[in-house]
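A single protein chain has been removed from this complex, and every other one stays in its place.
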């Protein structure tokens, strides 16, 4: 029996020890009218070999595109060591480290992760992960509402150039608690937040959410916004790309006092694209807010011999201790992805991470220049960008994407996802994984596509 | 520096401790006229990312054929657990277990391997591996010459239907020691060894080499040959496919007294095809010949507390102790492949292994029947076969193979490799990995190819 | 030794970083980072050795029996892991057009169907990223349902006292007040208390069945009727689904919505604390409120259903579609087992639990609910031992570690004092269970004969018992350069 080790003799002996005649007898407390006897609508099982054939065919069906989409999930080179070590049974098949003495491997690793991540963000504390970037932001919003004792109302100002899926996720996750979400508009020319900010009184706003870079890849003038928020007693929540933080100013250094909560998507740190997950959300903050943090925290302590060791700490914030009064309902988080990210950061080091950021930036600048040299293609926003930028096309983005798909190139994201009036805009990402040849192939494919699309009447356009 | 951890400071400190000024100084004992200063003809290094692109392209270039070739290397389903466990650093990056106390993992595994392999062959002892099937056979021949004290001359009778590469390998490896190799002919109708055997006197022959199944997939009448050899005081060396041994009579049970030495290619037991290696050779024998065995042996013993443990034993047979008088020069063997095979055998169990053998046999019978139903295609030999058979085609095998390659089918092996007069013969293998659809696709492709090749004048034919 | 403590300035793995990394001259200087983060500077070998060594300090299913109640620590098939890790899947961007996503979409769709059959509910969304997020989705759907009918008075959620901590925490996140319902002495919900608690404010109830007490809630139909009668809805916490696969279905019991922990019932690895996946299944009534995206199928192609298709959806719970790789794994696991294999799961999980329970009772251990069948798990209590010998459940748990067995869940559920919640799962052999029984008996003997051995346990692990109080009082959550190496 697949994955079940019992022999017929075992079953007999065990039933005898229990004192029943059949396995069926063990279900006798289930009321008869609720019983079913099979799951026949589900297909019969397959052998591992047959499944292998089937899944390989599926994987191939989805493979083969040169990916120039980012939009929250980024293709980076993942050193082989990362997952070969992460995949070791002792990491892969352990539970949450409740028995600290039997989980020092995971616990120490998480402590090292917390140290690196906090450092990367320029803040004092990091938790041990949340689900993903979008849900981490929702948790950050809830945390800010709890932490900001000056706010009169649970009102949050959210950058208008935030990833639309992040915005939707916050809506879904925080609305039930009566939190009010408002938008901080962005400038249509720069793509960055307006420099003229809304008039607010102290305590009107619990927190301001800023994305760096923003959804368009644009780099925000974060110092000014941070100081403005702090002046009005609002907390600053930064949503950042962790690779970008090797190059751009870290949130802890924004403005006079630094961002208060930093969160984002950890995927760029060694996690494969994998259709969208598992990734992990990170969340860092200042020590003063640590008791409002959601998620697990690992602390260094000593054992009864005085030797150093690690364990889950401040569990009184968590659901399994505090139940209805917990800082979040999160229980299982994204431990294994964090394991990979920790190994990734260790392998790359600070300078390697900066190299990844710089090379990505350089490659995207190269493509951007080449594209804007094509007739009818222009840069939609004029702010400096990090490894992602928006091109306005002479046709719909959708038509262009579908045309170059035939060349096995995924040209970018159709920004009508963000708003209907951006339907000619293509959000394009280039990381260190793309070679000069890849970039050239992209430009040539777009050139051919533009000729085709602009010379003929196309259905989509 | 790739894979070198030294910082500039480290180098300074270390040179100082040594008392030299530069690393270059450490090479001062090499005579100046022998020095070179670079390896510039070799290309500059690549990053792991760039190498990944390059090697993936190469791997893809070689991929995508449905493989119906066996001929000494067989495609079987390899359970995922096999290499995920085998690939653990502690197995992968350990050396030969010279320090037994620090290598109990590998040692116990090898002891378990020896137990399973000896049992599979029906013999008492197995070594811990040799390089591959062909070189294992050469070692078996040398061992037989040492072990057979009755033989007047080091003369070996070798089945004429042995894999031609095995025959070549023996020639290369044993000829320098003056061993005489002669051929035991096979019958042109059955493909199996002639039932009328050469007249020999006792002691004329040191050993007889029998392949089961033979190179054509045919199943030999092993009992008669074994008894005949033993009657003439020759040892019997069996070269067998280990998967076949789950179905066919094990060599230890051949004839009255069983084969004396059994060897062969371990690859079918969980090792990927991988362009031909690494595989591993196995070699089993009766206890009376154990001191003539080549290769490593692991024994179970006790430690100083009386607890069981494992260590290399009978090392006095080996080159590192016995030097010029060793039973072989082998040192590094194929440990990791044996690790995989041990896990494979444990996962499959005896009944699973028999299922693999039976399914392979069944699938190959199916294809054989379908092919011989096609006009002009006939079975070349009429003996029962195990998972491999020879079809005589109405055209050259070469032409047929190249035609169906266009359908991404590798149809079989062109037997002109074996001898020029078999140039219309195709050696075809089908294992459990091929589905009914695969077999049907094969038949259809051959049908089309035959129509094409026999209707038109082809260059090759 | 921390990875930071084997760091040396200037060490770098050049092959892992891109070669050409020109400075970003077009970004204004004031937006650039000034001081690099303090990361370890270590060689690839150092990284591999450090984390390989660390991994060896963990207990895991691959190395130990791990009967952690409520967690379903069963074998995570290696074949599943391998196939979900195929390059084609790993390199697939979540925003790829559906024309180039059919392989993944088909797998997701199939899993939706499988979960629907298993739960007896009509529609499934796979997007929640763990059980707790599934709970959020379900309770938020109940909230949305009431609001959609203008029914704004329903501000209370009922939760049995035996419930997992995520249940009350979730209901609060969804804006509800909690009413706790007590358990009767047989481990069932106290029906009188329940009847007394319901009313026009009742939005719904969260329930696990079998409950976290390891017993099947026999009055489930009555409970359902009680709640439905006052206009409330029922949420099923699917953490214990492993116990009933193919035996009964939450939909038939009267539940309106539920989550499934793929990382429990569907054998996806726990990864030292995740990732998991908590798909949510709903009946026709709640289906319109399912979180997006879900996957549709027109007989020809698979496609995404999003806000446009599902205007009443509670919305999006993550940037993309949840833990896609876990969804893939659950699909492969379920299709490997097939319908017969899935039914066997609950049978043998239940057999193992009842066998362990019977044998432990015979050996003198105290069952929390001796008159009940075990489901896939059961509870023993060391209340007696705590009183007579001063040995706590925690002591015994730590001593188990010394014997190379992971401890069961301790101190949960909270209402049984000094408890072990023991879940052996179906993938453990009788030999392993017998070994566990013998170890427990040995420890009990030790507790009598040399109690300090047990109270001071563990003795053989990388660390002795840890000072959790110090950890919380003198928070040390990140490494700083200034800390001395000896401290680590």
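To keep things simple, chains are lettered A, B and C as they appear, and every chain counts its residues starting from 1.
Just so we're on the same page, a contact is a pair of C-beta atoms (placed from the backbone, for glycine too) under 8 Å apart; a residue touches a chain by one contact, two chains touch by 3 or more.
Since we're looking at a predicted model, the values are computed, not measured.
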Chains still shown that are in contact with the chain withheld from the display: A, B, C
Which listed residue, B:109, B:371 or B:445, touches the chain dropped from view? B:109
Mind pulling the subunit A residues that touch the left-out chain? 1-10, 45-50, 79-81, 84-85, 89-90
Which parts of subunit C are in contact with the chain that was left out? 6, 8, 15, 43-46, 48-49, 52-53, 56, 61-64, 75, 77-79, 336, 427-431
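Note that only the chains that are shown with their structure count from here on.
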Averaged-CA centre spacing for the pair subunit C and subunit A, given as whole angstrom: 20
Between subunit A and subunit B, the Cα-mean centres are separated in Å by 48
Mind pulling the residue numbers of subunit C that touch at least two other chains? 11-13, 16-19, 42, 44, 48, 52, 77, 79, 81, 83
By the touch rule stated above, which residues of subunit B touch at least two different other chains? 47-50, 79-80, 84, 89
